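So the structure is just underneath, and the comments pick up after that.
Every protein chain but one is kept in place in this view of the complex.
Chain nomenclature is as follows: A, B and C, assigned in order of appearance, with residue numbering initiated at 1 for each chain independently.
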């Protein structure tokens, strides 16, 4: 198959290029741009020299479906809302890594994103791409809204508990930490090296765009839930997300009982690893890979469950999961292109 | 005055040396050791060359009070439990930076520290040195148990709420993050550079020794409180602690109301800075200084208060607060030796 | 005395504010700006909250000398060339931290800086502020051109050898490494956290503006010297410069002989520390301080001398040396405001 990437000069695009190189069913990757036509991708990314030597080209709706079979949108806010329907209309599959199509309720979208929502028709076509929990719908989707990085780590960590209604839904606190790559490639004061190194920051207090995305899915699993507290932080590192999650168990439980539940739920999953008793994952243990590693425990003293979930935000939190969804959409083995072992140290 | 340091080759000791150089009332610093007698301090710390050129000397109970007026213990677990009473008995003031004397209940100590508690007599003499909240007792103390780094950031952040009984005591979650210097100077697998850089780790899940210290003080402030959930993490940086704290307000409130409370409580404090509306502190903003910076807000959606409290763990979380307590014990201005401006960037 | 800072929102300005707080002869610091009039300095730098609460004000040539006695320029290229003569003309002392006034030959300046040189009259008035080697001239100067960060580390490291004409002047290689703070506070692709962390970069190959500055001074010391090879690199850290320098000895020598030379030359210097035999300085050992630490050796096998010189680029390489020069100009003890102990770890 041939695939296209829109937005290849961002980090999501670069990571798609890295991963697709190992994909057994991809014969060609075409790079589309709305503004940098004619630029060789390795002028922007010297690390791709001799690996990808091609130029960015303009999007042409008349010919795009002759050129590629699927298109990944690794684009800034608003781009996918504007273009994905048209491109899907040509017959191409669309996997959208941006946040444009994730929120089903336009008012909620507009409240949190402070911009106009995509058309309802488009939003309704878009299938939420949390692969492990939405495979059936993804299989027949033409447009997939790839989950955000924080929601991926968070939802995979909470799913076994919420789908089984084991926790007090009013008690959930999600304290999340991310490397800086999630902020993208545009220089800014907050990610300026001298300001970010040897520093740790909370940001977007009670206002992060991923809150409604997390709540939307959790509510589907346990409709008693109406909100969570989710708080992101920036860590002086490039890659990696950890969600540390705290909640009251509805009734007394034990580490062993919970572990068995998680092992049952995720035992056959290629990319979710439930860690052993007493072991909690560090972000580096999934570095560069598509794994989501989960550790958990129950504290008898407080009656609280703690779940620690880690991913590489650029892989499982973005480009890796996008390829995983692409694989599901096309009936490929889910691990195609995603067999990379975590890089350690 | 002349002061002594036991354990000058650790990070707490080195920081005392840095800060005491600027103390207007210290004429001499004597370095004591139980194992490295005769070693010049700058063999261990080349950065002190030409600043401190002196040798470590053995502790001699017969002469120590002729040599110094106060002794800082920057020592490993157990040392202070064994020596501080004898040294205080010679007439020296004792400020203990270790955890030996902080927990009032020996059973609680033994449960969490997994070692024998100090004698009850000694523990009862030791005054808990959370300066801003215990000045009167510190003023007349001979032995001060200097608070732990996490408890300092956490307790200063929670105090206005807990002393006014404004929060649901069963709802408190403290998610804490620390640089690696808190782990001390002994090399270990967990703080090996190649394992720690580009990595973020949770540790001591539900088991950290600072939990009973935090609970003991919070319970004093609001005796309805019997436990909290406190979870520490390691950040790939050297200095800095952030405690992000979540709790339900007992009744609806507002950011403004809370801010006014904090400004009232801390308005005259030299080392606590309540940040402006919408502003949350990053750890680097107190780097190398004795400040504790606090940001806070209230989320109407969830009914939760979020408090973000940051310190430099080596200063306000250890050696700086120790000097602050020493100042209180001796009637000096509290800022003596502690006027350093945060180093930024 | 009262002093002014132009450019307080940059890193050089912020460091002046940090250091001047401890200066025993400064009663007031006035902050000047050409573009941010009315802004409170701690809106730009929250770490200065409660320490500096003042607003930036416009420069007024009619009144500036009534307001302050000396002015530090911590300004972008060109600003000092335009303003320093006028401000000096009002009677204020000028210490210029920018590169505008360092190069004596306008053609050389224009070749390397690619911009018009300051007026010859101004350049001739400006005294090069390498304190340890130019005290007499600085003492009576009204305008001091504060050295660049790399030249400071490099020149202090080479001076004893060059002034004594001990090395083959055609053989000098200076391989320099700097933290990112030297690149200033403006975000850029090269210092974007995700691009800079876990990365090491060479830059400005054979083209760095500090080359002519280094050569100009070395040529003064040994006029057989006409050029050097100087190559800077960016290290994933915020503060610190190391210059590793290699050169052929004119005749066989020994580590001991060289060390004795350096100790003789620098034995009475407050801020230059010649390290012990076999000991080479790391950048962190001068972190936050005004020290320049030097280690050196001679290799019999190759006939080469290696000199390793480290400074904190923001202190001895900029604001610290500027204050040191200010002290010399005013007959204060040279260490006034500069007694800070390196922060370690």
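By definition in this document, a contact is a pair of C-beta atoms (placed from the backbone, for glycine too) under 8 Å apart; a residue touches a chain by one contact, two chains touch by 3 or more.
These numbers were taken from a predicted model, which means no experiment stands behind them.
Looking at the complete complex, one finds that the omitted chain is in touch with A, B, C.
Touching the chain that is not shown, out of C:175, C:222 or C:269: C:175 (per the contact rule at the top).
Among the residues C:164, C:302 or C:333, only C:302 touches the chain that is left out of the figure. Only one of A:54, A:108, A:163 or A:339 touches the chain withheld from this view, namely A:339. Among A:288, A:303 or A:320, the one in contact with the hidden chain is A:288. Remark: the omitted chain is touched by one listed residue; of A:197, A:229 or A:309 this is A:197. Taking the complete complex into account, residues 11, 179-181, 183, 185-189, 191-198, 236-238 of chain B touch the chain not shown. Counting over the whole complex, chain A has residues 11, 14, 17-18, 21-22, 45-51, 181, 185, 197-198, 238-239, 273, 275, 279, 281, 284-289, 293, 339-345 touching the chain that is not drawn.
Within the complete assembly, residues 171, 173, 175, 177, 179, 194-195, 197-203, 205-206, 227-229, 231, 233, 235-240, 242, 244, 246, 280, 282-284, 287, 295, 297, 299, 301-302, 304, 306, 308, 310, 345 of chain C touch the chain that is not shown.
One rule holds for everything that comes next: only the chains that are shown with their structure count from here on.
For the touching copies chain A and chain C, the fraction of interface residue numbers used by both exceeds half; the interface is of the same-residue type. Set against the Cα centre of chain A, the chain with the most distant centre is C.
Look at where the CA atoms of chain A average out and do the same for chain B: the two points lie 39 Å apart.
Averaged C-alpha coordinates give centres for chain A and chain C that are 46 Å from one another. With touch defined as above, residues shared between interfaces to two or more other chains in chain B number as follows: 197-198, 238-239, 284, 287, 345.
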